[in-house]
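One protein chain is absent from this view; the other protein chains keep their places.
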Amino acid sequence: MIRLSGIRKAYGKTLALDELELEVREGEFFCLLGPSGAGKTTTLKTVAGLERPDSGTVLLGGEDMRGVEPYDRGVAMCFESYALYPHRSAYDNLASPLRSPRHRLPAAEARQRIGAIAELLGISGLLDRPVGQLSNGQRQRVALGRVLVRPARAFLLDEPLSHLDAKLRQQMRAELKAIGAVQRTTTLYVTHDSVEALALGDRIGVIREGRIVQTGTREEIWYRPHDTEVARAFGRPRINLLPGVVAEGGVRSDGGVELPVRTRAAAGTDVLVGIRPRDLALGGEGHELTGTVYITEVLGRSVEVTVRLGTGQRRVSLVAPRADAARLRPDDPVRLVVRPENLLLFEADRPERPGRRIETQP
Amino acid sequence: MRPALRPYLLIVPALLLTGGILYPFGLGLYYTLFDFSASKPQPDMVRLENYRAVFTQEAFWNSAWVTVLYAVGAALAETVLGVSVALLLHRSTVVGRVLEKILILPLMIAPVIAAIIWKLMLQPSVGVVNHLLKPFGLGGVQWTDTPTGALLSSIAVDVWVYTPFVAILALAGLRSLPASPFEAAAVDGAGWWYTFRRLTLPMLWPYVLVAVIFRFMDSLKVFDIIYALTEGGPGDSTVVLQIRAYLEAIRFQRYSFGISYTIVLWAVVYLAAMVLVKHLGKIQRKAAEVTT
C-alpha cells in the first residue's frame, strides 16, 4: 500500500506538489494521469525517496518513510528516460540491482534470475549487446526487466511506454498486464495517455497542477467525471460540451435546442451539457435532436459525423456505424437520439477553474 | 550527512581555490590606495590619487585608444575571415575536408610563440616576407618599425592565431543548422545571396556572437603578442593597456600605480562585456524574429 498525504514540494517559486493526497491499495494497478508538468514524476520520485517533500508524509505498507533511503523503501522504479547505462550490456544493466552492495546476489543465482526475466520479456538474445545499440522497444524491455528482476513491494513506472510507436505501445500494454509479478504487486503507473490509463488502471487518479482532482475506477471517471477538464481528458473523439441555460424542465441551448436534464440548480444558471460522441445515435429510442450534417470523417469501421444542431451554429460530433452514416452528405438534415440518462451536466467553465459536474436527477 | 549540505560540501574546495585567486585581486585593489613601489616599501595612503593620476596621464588615453583599435581591428578581421573560412569549409569539397583537419594548428600555438615566429618572418632586411614580396616590387617594408605598421602587424599575428577559433565555432554552427529552411528556399528558387542574407546569417548569428564576444574581450587584454613582437614600440605606438600596466608595475616597479592601470582595464572589460552581451543580445533576438 502506498499512501501520500499532504505532500508539498516546491522548486524555487514553482509549486510542483500542492497538498497532494493519494492512496494506492495493496496489489492494485493504479494509473496516475495528467498533462506534463502536473507533478506526476515528482509524485513517483517522492514515493521512491529520490525527492524529499517539503511537508507531508509518505507511507509504504503503513510505515512512515521519513528519512528512509531509496533502496530501503523496497520499491523498484522504471524511469521515463529508462536510465540505462548506455555503455554496458543489457545483461549488466539487468544485473545492476542484484550486484549492488546492498543486495549482492551470488552470481549463479543472479544469472538464473536474469535469464528468467529475459525469457519473460523476450530479450534473451540481446543480453550481450550494449544498450546503446538497442532499439527503443528493446531498451524499454530492458528497463522493465530491471524493475522486475528483484522483488519489490511496489513498482513505480514513469511513462514506460511513451517513447514507443503506437503499435508497439498497444502490444506492450497487453504484455505488461499479463506479467504475473505486475498482477501481484502494487503498481503506481504514470502516464499522460488517457487510453493507456483506461486500459491498464484498476483505478485512475487524475492529477492537475500538483493536486489530485479525482480518483476512481474507470467507470467512475467515465460516468461521473469531476469536471469538464476530466471529461475532456477521456474519450476520443472528445466529449461534446454544449453551453446552455437551466430552464423549466431541462436545459436550453442555442438554435432552439432543448435537452432533458433535470437539476436542482436555479433556473437561469449557465451550464455545459456533456454528451459523449458514442452516446449519440442516428436513430433509436431516446430524446430527439435535429440538425444538419457539417462534415463526416471515416474512422475505419465507424464514421465520425459532425452535426450543426437545430438552427444554430453549435456543433456536436458522434460516432455512428459506417452503414448508418455512409450516405450522409454535408447539409443533409439528420435526427439525433440521446438517452437522457447519458447526459452529463457541468457548471460553465470559469477563467480560474473548469466547470464542476452538477448532479442530475432522473 | 544532511542531504541539503552535500552540494555545499562538494563546492567547498573550489570555493577555497577561487578565494585563493580572489585574494590577490582584493590585495591589489587595496594596494591601489597607497603609493607602494620598490623605492617606497613603507607606503602611505594616497586614497584615489593613483586613479586620478591614471586618468590625467596622456599615456593612459593613448594606451586606451591603441587597445580599442587593436581589439576592434582584430575581432572584426577574425570574424569576417573566420566566417568566410567556415562557409568555404562547409561546402565539404575534397580540398576542404583535407584542410579542415589542420585548421586548428595556429590556434594551438602559444600566442607568444606565434609572435616570435612572425617576428623572424617580418624582419625588414632578412625576413622571409620581404624576400617573397621583392618580385612584386614591395621589398623593404618596415613592418614593425613604423607606428602603423607595428599595430597592423600585431593585429595580423592575432588574426593568424585566432581566425581558426572563429572558424571552428562558425563551422559547428553551420553544421547544426536545420536543413528544411534551406530546402524550402531551394524549392522556391532563392538565389545564393538571398539564402545567405535571410537564412544562413540570421541562424548562424548566435554562434558568431559567441565567437565575437570571446575575441573582443580577449583582445582588449592582449599582452603576449605585443610583448614579443613590438614590446609596445616603436615609441608608444603599440602600448596597449596591459603592456602599460606591465611597464609601470614590473619594469618601473611602481606597483600601486601599475595595479591601478589593471583595475581600470578590468572595469573597462566588464563594462564592455555587459554592453556587448546586452546589445548583441538584442540584435540576436531581432535576428531570431526575422527567421521565425
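Letters A and B name the chains as they come in the text, with residue numbers starting at 1 for each one.
Operating definition for what follows: contacts are C-beta pairs under 8 Å (C-beta built on N, C-alpha and C of every residue); 3 or more make two chains touch, one makes a residue touch a chain.
Everything below uses one rule, namely that contacts and distances are computed from a predicted model.
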Protein name (UniProt record) of the chain left out of view, among "Carbohydrate ABC transporter permease", "Acetolactate synthase", "Heme exporter protein B" or "ATP-dependent Lhr-like helicase": "Carbohydrate ABC transporter permease"
Candidates B:33, B:168, B:199 or B:239 - the one touching the absent chain: B:168
Touch criterion as defined above, residue of A:4, A:31 or A:48 at the omitted chain: A:48
Among A:102, A:167, A:184 or A:264, residue touching the chain not depicted: A:102
Candidate in contact with the missing chain, chosen from B:72, B:121, B:141 or B:201: B:121
Hidden partner interface residues of chain A, rising order: 12, 45, 48, 50, 69-71, 75-77, 79-81, 83, 85-87, 96-97, 100-103, 146
Positions on chain B where the hidden chain makes contact: 6-8, 10-11, 13-18, 20-22, 24-25, 27-28, 31, 36, 81, 84-85, 88-89, 91, 93, 95-96, 99, 101-114, 116-121, 126, 128, 131, 160, 163-165, 168-169, 172-173, 175-176, 207, 210-211, 214, 217-218, 220-221, 223-224, 227-228, 241-242, 245-246, 249-250, 255, 258-259, 261-263, 265-266, 269-270, 273
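Definition applied: only the chains that are shown with their structure count from here on.
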Between chain A and chain B, centroid-to-centroid distance (C-alpha), Å: 56
